[in-house]
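Every protein chain except one is present and positioned as in the full complex.
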Amino acid sequence: MRKSRSGLNQSLVRQETIAGYLFLLPSLFFFLVFVVYPMFMCIYTSFFDSNMGKNTVDTFIGFGNYKELFQDKIFLGALRNTVVIVVVAVPTVCAFSLWVASAITDMKPVLTSAFRVIFYLPVVTGSVAVTVVWKWMYNNYYGIFNYLLKSAGVIDKNINWLGDARYALWCIILILFTTSVGQPIVLYVSALGNVDQSLVEAAEVDGATPMQVFWKIKWPQIMPTTLYIVVITTINSFQCFALIQLLTSGGPNHSTDTVMYYIYYTAFKLYRYGYGNAMGVVLMLIIALLSAVQFKLGQSQD
Amino acid sequence: MKNQKSKAYRIFSLVIVIVLAILFTFPLYWIITGSFKTGKEINSTTPVWWPTTWTLKNYEKLMSKFKAPLFELTVPFSQYFTEDGTPSVAFAGPTVPAAVRWMVNTVWMAVAAMLLTCLTASLAGYALAKKRFIGRSLIFTLIVCAMALPKQVILIPLIREMSALKLYNTMSAVVYPIVGWPFGVFLMKQFAEGIPGEILESARIDGASEMKTFTTIVYPMIKPGVGALAIFTFISSWNDYFMQLIMLSSNKNLTISLGIANMQAENQTDFGLIMAGAAFAAVPIIIVFVIFQKYFTKGITMGAVKG
Partner (left out) sequence: MKKLLALVLTLCMVFALFGGSAAYADDVTISLWTYPIGGWGNSEIVDKLIADFEAANPGIKVTVEYLAYADGDDKVNTAIEGNAAPDLIMEGPERLVANWGAKGYMVDLAELWDDADKAEILPVVQAACFNKAGASYEYPLCMTAHCMAINLNRFQAVGADKLIDLDTHTWTTDQFIEAVKLLAAENPNVAAIYCSGQGGDQGTRAIINNLYGGTFTDADHTKYTADSPENIKALELLAGLEGVNFDPAINGGEEINLFRQGILDMAFCWNIGAQLNTDNNDAGLTNDGDTIVCMAFPTDQAQPALCGGIWGFGIFDNGSAEKIEAAKTFIKYMADSAATADAVKASTYFAVRDTADGVDLTKIYDGNEIMSEYTKLMPFLGDYYQVVPGWAEARTAWWNMLQKVGSGADVTEAVTEFCATANAAAGK
């Protein structure tokens, strides 16, 4: 009896495994061939001195690329910039979109959806088209920022926004910000709409201030949304490339290099593929770690 | 007292939101008005807020600059048999301005990525959520780790791989990595988690095949999630400038974003032309967005509730 049962279980397990893999097959095919395999190749080549050239032979140099990497001031700067972008963009996007969402959510439905559309516009307009306009707005000589600030008497000398290492990265973060808040606002509006109103009313009857109502009642209920927003904004911020390539090319003086841009730069301007791949591996490790942490956090919240 | 304060706050926040809304609409406003300005006005050193004379010259230039066939149907897999590794064209559409072709390419790319992603991810998400099989947790861990991976990281191996597969400079080279990106699988898994096990169990007892169970029971239950994923994938592949940049090289294979970026890269930047290109790229998708706004927001929200 017992034996036949385990036999049944075994066949069930086998059946489930086969079915499971068949369902996974199409997805796994693309995942393994176009993500995992290149990832593996990336790790592999990172141990070689691999350069552009028809007749060049890759030579194995062990951790040579990695050793160089951590002495490369430009790479470390790029790493720092990447971290700055993520660390600044993620919380501000969350806070800003939550604020806008709570401000527009009590308005008339028409207004709410109008504002929702407006804040989503930069996302659908497309990063390249938006970037073109921002480039003009930041222009040192005839850009609108300098024009307005000068007209208002705030500054008396034009600021070269994208040409000044002090401002350039922040200018990029600002654009990234405007193209990132659209989706979180939509999400928060609906999350706030789903907050249990009876709890809110009960708290108000008990004399809770709006602040207390927000933090004690609404915030815990929108927590899953917040986590989702954190995840997508993190992904989005790490992928910030078009802005840098089109606006500053990493300049001035590498002050807006991110690891993503520097990989591209190393590969196609310096022709050092192995070195570029080593950077990719370092970034991969950082991101995998971060994803795992975020995922664990998300799970413990459930 | 409390009410008054909150009223003042409301007015304050309305003002701020309106100011922000202006800032957010400005790029679009500038693109559209700019595309109708004369060269003199667009190059003016003090901003010209509204075109004094409206001109279509920029659009004429956009439409006349390059030409390309509207579409080309190539023989599948023919690139593996031709001598130079380019697929042979079975049928080409009428010659149109390249900008139109870029638009066709972009829509095609985004739709293809969307369909393929939804199909593969919903199947895989269901399997990961509901099937108990060997290696499941390993695959899932891999997926979670790779989820946030920027594609730039694997740029060099990916180019080499695409060239070895003779997919370089084809839409497939852009589409496949998007499909392989595991975020969709993760999202669909979260949705499929919500399917009660008893329903699946009873379907099995009734003798329904795996595929039938999926199409009749699972799919209807995760449909909202598929919608969310569809919208997410469409928008993100539309904006996935990086993959397009490294994978597409010939003019007729460009996407609209690349087309505009190319105009910007030219030595004597023609802002009017760029604005016309940007307007041409942005306006259709914005109209689609405004019309389907409800579904968009619904789709986006669905993703988060479960995600």
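In this document, chain identifiers A and B correspond to the written order of the chains, with residue numbering beginning at 1 in each.
Throughout what follows, a residue touches a chain if its C-beta (ideal position, glycine included) is under 8 Å from a C-beta of that chain, and two chains touch if they have at least 3 such contacts.
Owing to the predicted nature of the structure, the values given are computational and were not obtained by experimental measurement.
K.L.:
Could you tell which one of B:F26, B:F66 or B:F140 touches the chain left off the display?
P.N.:
Once the missing chain is taken into account, the touching residue is B:F66.
K.L.:
Sort through B:S6, B:S88, B:T141 or B:T216 and give me the one touching the missing partner chain.
P.N.:
Touches the omitted chain: B:S88.
K.L.:
Quick one: say which of B:P76, B:P94 or B:P220 touches the chain that got left out.
P.N.:
Of the listed residues, the one touching the omitted chain is B:P76.
K.L.:
Out of B:T45, B:T141 or B:T216, which residue would touch the omitted chain in the full complex?
P.N.:
The single option touching the absent chain is B:T45.
K.L.:
Among B:L62, B:L149, B:V226 or B:I246, which one is in touch with the chain left out?
P.N.:
For the chain that is not drawn, the touching residue is B:I246.
K.L.:
Going by the touch rule given at the top, which residues of chain B touch the chain that is not shown?
P.N.:
39-40, 43-45, 65-67, 71-74, 76-77, 79, 82-89, 92, 105, 108, 112, 115-116, 119-120, 123, 156, 159-160, 162-164, 168-172, 175, 210-211, 246-247, 249-251, 253, 261-262, 264-270
K.L.:
Go through chain A and note every residue touching the omitted chain.
P.N.:
Chain A touches the missing chain through residues 22, 25-26, 52-56, 138-142, 157-158, 160-165, 168, 248-249, 251-254, 264, 267-271, 273.
The working rule: only the chains that are shown with their structure count from here on.
K.L.:
Provide the C-alpha centroid distance between chain A and chain B, rounded to the nearest whole angstrom.
P.N.:
Each chain reduced to its C-alpha mean, chain A and chain B end up 16 Å apart.
K.L.:
Can you list the chain B residues touching chain A in their complex?
P.N.:
Checking each residue of chain B against chain A gives 6, 10, 13-14, 16-17, 20-21, 23-28, 30-31, 34, 44-47, 116, 119-121, 123-124, 126-128, 131-134, 136, 139, 142-158, 160-161, 176-177, 179-183, 185, 210, 214, 235, 238-239, 241-242, 245-246, 256-258, 260-261, 264, 271, 274-275, 277-279, 281-282, 285-286, 289-290, 293, 296-297, 300-301, 303-305, 307.
K.L.:
Where on chain A is chain B touching in the complex?
P.N.:
13, 16-17, 19-24, 26-39, 41-42, 45, 100, 103-104, 106-107, 113, 115-130, 132-137, 141-142, 144, 147, 178, 183, 186-187, 189-191, 210, 224-225, 228-229, 231, 234-235, 238-239, 241-242, 245-246, 260-261, 263-264, 267, 273, 276-277, 280-281, 283-284, 287-288, 290-292, 295
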